[in-house]
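Please read the structure below before turning to the comments.
Here the complex is missing one protein chain, while the rest keep their positions.
The letters A and B name the chains in turn, as written, and every chain counts its residues from 1.
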Amino acid sequence: MMSNIKYQISKFQIIAIVAIIYAIIQILMSTQIINPYWQQIICYAGVMIISALGLNLIYGFTGQFSLGHAAFFGIGAYTSAFTIRMANFNNTFLLVVGLIAGALLAGIIAFIIGLPILRLRSDYLGIATLGFGIIVKVLFDNADAVFPVLGGSRGMVGITKLTNFTWVFLLVVIGVIILRNLINSAPGRALISVREDEIAAEAVGINTTKYKTLGFVIGSIYAGIAGGLYAHLYSFLHPQNFDFLKSIDALLIVVLGGMASISGTIVAAVLWVLILEGLRVVLPEAILDWRLVIYPILLILIMIFRPTGIFGGKEFQFLQYSEKR
Amino acid sequence: MVYFFQQVINGLQLGSVYALIALGYTMVYGIIRLINFAHGDVFMVGAYLGFYAILRFNLPFPIALLLAMTGSAVLGILIERLAYKPLRQAPRIACLITALGVSLFLENFCSLKFVFGPNYLAYPRPFPVVNFNIGQLTISNIQIIVFVVAVCLMILLELFVSKTKTGMAMRAVAFDKNTAQLMGINIDLIISITFGIGSALAGAGGVLYGIAYPQINPFMGIMPGLKAFVAAVLGGIGIIPGAMLGAGIMGMVEVLSSAYISSTMRDAIAFLVLLIVLLVKPTGLLGKSAIEKV
Partner (left out) sequence: MNRKNILEITNLNRYFGGLKAVSNFNMTIAEHELVGLIGPNGAGKTTVFNLITGMYVPSSGSIRFLGEDITKLKPHQIAQRGITRTFQNIRLFSSLSVLDNVRIAYNYKVDYGIGHSILHSQKFIKREKEIYEKALNVLETFGLIDRAYEVAKNLPYGEQRKLEIARALVSEPKLLLLDEPAAGMNPSEIKSLMELIRFIHNKFNLTILLIEHQMRVVMGICERVVVMDFGEIISQGKPEEIQNDPKVIEAYLGKITECVNR
């Protein structure tokens, strides 16, 4: 008998599909059919996918309500930008160093803050993470007192643009595969059991504190990496890019896509970025102000008519785990 | 020492405004377990209604206040009926996202040029500012009015909730919705009343905020809204005196930390206090810590 671990599409098919998608977008970009403006937007969508996948792991899979995801995104962004600025060496491979630094710091801080606050439940945890997010944002505002290069509330300028489509695409693919593999394993099932019923999970020997922290740390590492990519996608960082509303953006994507659905997060992140930017292009000049009015109306309508999100917990075939005999 | 007491007075003023907003948060949370993120924006609309009543229609302050409260109440009820009621059976997070949607909508809709416009506006003073000196302390009539109006409204609310039949029904619904329904209470009506009262208080808070810190814009509700919500959690969410206590603390912490530590670190310190309280007493200062039933 073959192994029972099988996804509905083989590895080779996945590699082929991924390569084709990459090639198509890359060709469209190099032939300028997708102009630099839209190239940046596509990269931004990728960044949001990675960040939102992290939040989906924390909230959708592990059930830990977080309203402070942008803090880890910001920690990753500033750390990465700072590291590369200090190294003072502009090589696209150096981006990896920055990303690792950002991911590490985001993970470490998530661990330190997670241990005490993950004892809180549902809304209380949400409020605590919200508070943490605001504290971090204020610290960014005042960061220039310690590191003038970070710019504080004036923003950090002159960050080298090292992020390109290839990096973003590669990291999205890796991020999706790691998350998929994690979720479909014993530690992944432990994470989900915490969401389902903490008391029952403890009763069958799951160390819920450990797994809550694990989910929170890994999710925050995703945010940290996304932040690093973001910092080097634009050449400017401002504390306002990491405030409460940005945490909400990630939450919106997770919920709109459907909690605990990787596919949902991917689709919702792309749609979210495209709709917000698309409205900018589609709407005539006279009613451009309406962009941010139409968007929340769409949001409310989606929630009223599809409260479990676009995918409602389901997955694309290539992410599905199949083991029926 | 004088400086300190002066700051305490400022803290009381800010705390009074927070309390008025926090009450709506806590009542709504108590009754439908929803963090109504749009509440801070109702506060903003209230401030604008007062603004137009005073500036455009030259109405006296008490009438302007009542008008703002009524308008906010109508808005609150409308929001509940249109956006939250269809989601009563949906996952809680869907409601929360809807609340965020309503919040974004109100902010951006009000920023449109034909509504309130995106710019800061100077708030009109409905009467001249008079300063009273008590010893070396200075108290303005604005501060007295803010404090007195806030306290009166809170007393009225407390009386309403504890003495009237409707108030009793509200408490019953907050305690157990299903049983309340079996007792013949019209849940939908009670929820609407709760939103109405909460929003009216936020509207009053908006007008008071406007005359105390005379600058308003469509995004002014975000931070006071969040802080008032935090105040409600600090005191124990769902508990009316808790919201007042939490708001008082929040106002004091904020004013004192900008006076003595750093005004740019003000928000960080306020939220740090929240984190510490939550970690020590997760249900808030006045909240009952319940043992989870297994």
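A few comments on the model shown:
In this text, contacts are C-beta pairs under 8 Å (C-beta built on N, C-alpha and C of every residue); 3 or more make two chains touch, one makes a residue touch a chain.
Everything numeric here is computed off the predicted structure, so don't read it as measured data.
Annotation: of A:P36, A:P148 or A:G205, A:G205 touches the absent chain (contact as defined above).
When the missing chain is restored to the complex, the residue among A:S66, A:T129 or A:S193 that touches it is A:S193. Summarising the interface, chain A meets the missing chain with residues 3-5, 178, 181-182, 185-190, 192-193, 196-197, 199-208, 214, 313, 323-324.
Convention: only the chains that are shown with their structure count from here on.
Chain A and chain B have Cα centroids separated by 32 Å.
In the complex of the two chains, the chain B residues touching chain A come out as 33, 35, 83, 86-87, 90-91, 93-95, 97-98, 100-105, 108-109, 111-113, 222, 226, 229-230, 233, 237, 262, 264-265, 267-268, 271-272, 274-275, 278-279, 282-283, 292, 294.
Residues 116-117, 119-121, 123-124, 126-128, 130-132, 134-135, 138-139, 141-142, 153, 199, 244, 248, 251-252, 255-256, 259, 289-290, 292-293, 295-297, 299-300, 303-304, 307-308 of chain A touch chain B in their complex.
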